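Structure in structure tokens, see below.
The complex appears here without one of its protein chains, the remainder shown in place.
Think of it as A and B in the order they're written, each chain with its own count starting at 1.
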Amino acid sequence: MPAQGRVERRGSRVPAEVGLTQLRGIAQVALSSSPWTGLLFTVGLFADSWRIGVYGLLGAAASALAAAVLGADRRGLANGLEGYCGCLTAIAVVVRLGASWRTAVLAVLAAAVCAVVSAAAGRLLGRAGLPALTAPFCLVAGALAIALPPAAAAAAPPAATDRFTTLSATQLGHAFCNGVGQVFFLDKWYAGLILLAGLLVASRTAAVAAACGSAVAILTACSLGLPADRISAGLYGYNAVLVAIALGATFLTLTPWTAGYATLAAVASVPFTAAWQAFAQPSGGSPFTWPFVVTTWLFLAAAPALDRPGISFEKAK
Amino acid sequence: MPAQGRVERRGSRVPAEVGLTQLRGIAQVALSSSPWTGLLFTVGLFADSWRIGVYGLLGAAASALAAAVLGADRRGLANGLEGYCGCLTAIAVVVRLGASWRTAVLAVLAAAVCAVVSAAAGRLLGRAGLPALTAPFCLVAGALAIALPPAAAAAAPPAATDRFTTLSATQLGHAFCNGVGQVFFLDKWYAGLILLAGLLVASRTAAVAAACGSAVAILTACSLGLPADRISAGLYGYNAVLVAIALGATFLTLTPWTAGYATLAAVASVPFTAAWQAFAQPSGGSPFTWPFVVTTWLFLAAAPALDRPGISFEKAK
Partner (left out) sequence: MPAQGRVERRGSRVPAEVGLTQLRGIAQVALSSSPWTGLLFTVGLFADSWRIGVYGLLGAAASALAAAVLGADRRGLANGLEGYCGCLTAIAVVVRLGASWRTAVLAVLAAAVCAVVSAAAGRLLGRAGLPALTAPFCLVAGALAIALPPAAAAAAPPAATDRFTTLSATQLGHAFCNGVGQVFFLDKWYAGLILLAGLLVASRTAAVAAACGSAVAILTACSLGLPADRISAGLYGYNAVLVAIALGATFLTLTPWTAGYATLAAVASVPFTAAWQAFAQPSGGSPFTWPFVVTTWLFLAAAPALDRPGISFEKAK
């Protein structure tokens, strides 16, 4: 993930640095290293539920602390790269298992394991020139989700129909906002809007990419005839939002070619997400952000082999 | 995949070149770059059903066009390497969801995504010296198969018995031909024979390897006690056919050692196929040609570490 923010070390302002690291850790969920983005993201988490806010902060702190104790790279740590997977993992724990001392300990340990998995992913994927993205979170949270299923089993998602799904205006609005909100497991539309504002603070391109990603996902999901209530809940959108931010505003230089390339990737992420949900459902699992991770890896790995402005980024070097 | 065919560029004969690229794209499904093979394969597709023929041509064209638009490698494009995954993906779409304008658009988009995934697979696997084979098709078609299951769910394959399966003469003949035909999802025995003739046109070794692969698969499946009707439908054979073509006639130099090595691989692909079918069945998925892809990767990756004539191909360089 990008190291946009410069880390400034002024004298002994350790508490301020820790706070910045914490906020950057939360911002990195959407590939940003701006503490302002992190601040607004945190507001969005608490706007949805105080439990999600507390566990998010706890997970990011636990993961960063574990990375510091284990002696991980200090630059990445200061940029929040050691926080975002722990943050998401802890939120996944509280959303599934509820808040208690027991799940808090579990969230802290899982976040610590995220730090190790992030280091491993960084080394293994670095050889192929690929970023780790949220893969460590997906792996750790995925294992926990299947090992410790919630009391009530999730209902099987209804199958796609062979007709275009139509949405009411309210459903459409909810689908758009929740597509952004579900990046953090948020299911209140205004929380999604706060996240979007958080993106806007750091980069107009990222915010526009996220909005376009959510819109593209709704259109694709409706074309595939996927169920309206799940589209409205943002369940097909969050991966497309992240794909659009990653390819449209982060790892590739923005050109008309890149915009089309990112759009194709966002479109592809929707059936991929639907497939992963259907596949993981019987064992109580969830796709989390695997569809985003795999789609982005494939489109980034393909880029240098393609000869179009903005896409073949490695050739420019 | 091999670049056997030489691409000849004569003046402005663009339409002829486009046609050759298209035929080579279809031939590359069986690792051949001969346009004559592609022509006979196309005949085989139409012999089974005009829908499969039309979608096969459509998918190969869409994938090659997307690759050309995205600026993929021109040499690979001319040799058909950008066509075969799109061809198979489009056939998978029509076999599952039927022919309609809606599925045609889906097939075109899926074939375009195949072009990107092929570029990614080429780069990621190239580091390990492995070919992409049909992995892009398996990934894209696999996601679509689970995301958009057909109306009627597939019945669970009956479990293997602990006795040798006996086949009637008709079943045996069908099993042999369908093992080849199922490479393209064909379930009419004469279509499989036309495919075999297509292989024979380009390379006698490839045709013999395919025939042996189909025979070995039948023997292995019967020994494992797998159900007779599925053996007869060629469902355990097509991966072994492709494995035999890949290891026995394409990537390794043919020696007695290689022949034995390819036989072991073909045998291994049968329980692997049965396992993948049982595993994918609950979520409506299909193994497609993953067992071929993974078996071939493993046997190719192992080859340089083994010190026998024909197998350790890299040492010969």
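The definition used in the following text is that contacts are C-beta pairs under 8 Å (C-beta built on N, C-alpha and C of every residue); 3 or more make two chains touch, one makes a residue touch a chain.
Predicted model only: the values in this text are computed from it and were never measured.
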Checklist entry - Thinking of the whole complex, not just what is shown, which of A:19, A:260 or A:284 touches the missing chain? => result A:284
Checklist entry - In the complete assembly, which of B:19, B:71, B:173 or B:282 touches the absent chain? => result B:282
Checklist outcome for this item: Logged for chain A, residues touching the omitted partner chain are 70-73, 97, 102, 109, 112-113, 116-120, 122-124, 127, 142-149, 282-285
Checklist outcome for this item: Residues on chain B facing the left-out chain by the touch rule are 127-128, 159-160, 162, 224, 261, 264-265, 267-268, 271-272, 274-276, 278-279, 282, 297-302, 304-308, 311-312
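Operating definition for what follows: only the chains that are shown with their structure count from here on.
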Checklist entry - By how many degrees does chain A turn when fitted onto chain B using C-alpha atoms, rounded in steps of 5? => result 120
Item to check | chain A and chain B, separation of their C-alpha mean positions in angstrom | outcome: 35
